[in-house]
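Omission of a single protein chain aside, the complex is shown with its protein chains in their original locations.
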Amino acid sequence: MSEPILRAEGLEKRYSTGRSGPAGLRRPVQVEAVRGIDLEIHAGETLALVGESGSGKSTTGRLLLGLEPPSAGRVLYRGRDLADFDRATSSMFRRRTQVVFQDPYGSLNPRLTVGGMLREVLTFHGLAPEHGTSERVAELLTLVGLDPSAAARYPHEFSGGQRQRIGIARALSVEPELIVADEPVSALDVSVQAQVLNLLADLQVELGLTYLFISHDLAVVRHVADRTAVMFEGKIVEEGTTERVFADPQHPYTRELLSSIARPRAGVP
Amino acid sequence: MSRQAPPETRGGRPGPLDIVLPGISALLARRLSGFLALGSWLTLLGVAWFRRSRILDVLAQPGWDGILAVLSLVVLIAAIWLAGNRGRWRSIGSLEPEAGRSPVALAGRRFQRHHQAVLGLAMLATLTVVTLLTPLLAPFDPDMMNLSTGRLLAPSAAHWMGTDELGRDLLSRVLYGARISLVIGFLAVVIAITLGTAIGAVAGYAGGWADAILMRIVDLFLSFPRLVLLITVVAVFQPSIPLIVIVLGLTGWMGVSRLVRGQVLSVREREYVQAARALGYGPGRVLGRHILPNVLTPVIVAATLGIGNAILAEAALSYLGLGVQPPTASWGNIIQSGGDRIIDAWWISTFPGLAIVLTVMSFNLVGDGLRDALDPRHVE
Partner (left out) sequence: MNSTRLLEVNDLRVSFRTDAGEALAVDGVSFSVGAGETLGIVGESGCGKSVSALSILGLIADPPGRVLPGSSVRLRGEELLTAPPARLRDVRGGEVAMVFQEPMTSLNPVLRVGDQVAEAVRRHTELRGDAVNERVVTLLDRVGIPDPASRARAFPHQLSGGMRQRAMIAMALAGDPELLIADEPTTALDVTIQARILTLLDDLRRERNMALVLITHDLGVVAQVADRVAVMYAGRIVEEAPSANLFSTPAHPYTIGLLRSIPDPDKPGDRLEAIPGSVPSPHAWPPGCRFHPRCAVALDRCRTDDPSLMQASATRAACWLVEEDL
């Protein structure tokens, strides 16, 4: 078994939200979003993190990306602790790992054109090739199935599915090896979902990407993931190959989750 | 639903008339911009014509003031002409006329639909132009006294706003006073906005200790009564325009900082900001390029309204004798000098008072229009 790209050991994350009690006896209230997670992601695979709202799956994603420091435990990138990273290593880590968000309406800066945003990334990381950033921008847009003329337009001129593609283009612009996709298709219509999922699958093959796929939608997860981890109230309650987890769920929560998927009765000509 | 034809081909047939009279085809298409363009252009040409002797005088004896005014006139006439012909240039170059789609352009179009806001903007534009062209427009030297025959004359054909107790033409004094008031108002607001935005942004983004400390400083400053502080400072030091600007600026930034802080707090959690951080951008870039542009909307509105406030504050100071000192004219001190004579020489206080009212009102109208036009609901 090769060294995992990302590994979480005993991850915990607590937030304090406000104070409870009368003014004299205020105590901070702690919310435990993540309560001890161990996780490994291997090169080339798609690991799904499944759970309902409040399960801590999005927080875990952010912790793995180093966007927030854990309250306890550590995140290891290729064996090295994120907390030990100096500026240069941090910068490298940022290029190797990227994120795609759920909300196509909040994930793009409304004041920047698509091209402007992509150019900023390329220039910041010094990724502009000799023949110029415009070419690379056009390349990226074509890669995600958009016309290069999209570069001159603003986010509000695009549909949800198209914005999601732009978000993917942004993630790809730094040529990462791992992408954390946090509910990437949940806010999209069914027919657009399929397009974006296909795109993600194609990109994985073409560019050799590794995915951490966070979702609450089991049908989607079944379709895309090699391995699945089920989260409930901050802990992983079940983990294994997707096939096994779906065919033979061990934990009662997993069973409940699986049984509540509403299935359209099959049968298509 | 067909797409609307580009404005320059709608309504009027563009022809040689367009070159001669900028904006004529827009006017024929019943668009307000056509009326404004053509009207203002013709007015400026009229000014140039009727004040031609004055212009020649200025050119003969150049002073900074006069040169600036003449230059402004020329530039304005040229600019309006070019702007009015923009459609023609575009079609000559056969570029697709693009109705701007940036959030700013969209806001601009929404702004145009508020007639009151456009009126306010027109009034402000007029005021600005008048201020720039004052040396050409003022019929008399504002400091020229006429103690023998000219004292306290009522408004007449010779003196449109009458004269004051020293025989000075009021209209010229009001015109020159406009510059003072506007400059003070504008600079004070620039200081306030800059300071307020910086502090609010840092507080909102950094959070924690920095936020707490900065907000306590804001509270501290808020507890100073602005006018009392102004009076005290000015009484201790000599009143001068820079001093007034600085004090107004330093006492007007607190509201902005709270506003900015609140906005930054909410924008900070948006996903595109997280994405920017995930791309490795440092806090400076994230704040400057991704957060602030999306936060400026209420700031711009506050700035517009703030200029009105600053003008009022300056007028109050000058009225108390602690602002701009005579003989320099400012709306506030003109009102002050006419205060005793409000019965028999009503014009001295009334006209500058009206000027203040109209100016502050236009800033408020524009501010309201901006608030509606820049409503973030529309952008996202």
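Note that the chains take the letters A and B in the order they are written out, and that residue 1 is the start of every chain.
The rule we apply is simple: contacts are C-beta pairs under 8 Å (C-beta built on N, C-alpha and C of every residue); 3 or more make two chains touch, one makes a residue touch a chain.
Everything numeric here is computed off the predicted structure, so don't read it as measured data.
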item: Sole contact to the chain not displayed, among A:Glu3, A:Asp38, A:Asp147 or A:Glu256; value: A:Glu256
item: Which residue of A:Ser71, A:Ser134 or A:Gln195 touches the chain not shown here; value: A:Gln195
item: Sole contact to the chain not displayed, among A:Leu63, A:Val99, A:Leu218 or A:Met231; value: A:Leu218
item: Listed residues A:Pro4, A:Gly56, A:Pro70 or A:Gly161, member touching the removed chain; value: A:Gly161
item: Chain A, residues in touch with the chain not shown (by the definition above); value: 52-53, 159-162, 189-195, 197-198, 201, 216-220, 222-224, 242-243, 246, 256-269
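Simple rule for what comes next: only the chains that are shown with their structure count from here on.
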item: Between chain A and chain B, centroid-to-centroid distance (C-alpha), Å; value: 47
item: Complex interface listing, chain B residues touching chain A; value: 101-103, 270-272, 274-281, 285, 289-290, 293-294, 379-380
item: Complex contact set, residues of chain A against chain B; value: 62, 65, 67, 90-91, 94-95, 97-99, 101-103, 105-111, 113, 120-121, 124-125, 153-154, 156-157, 167, 170, 174
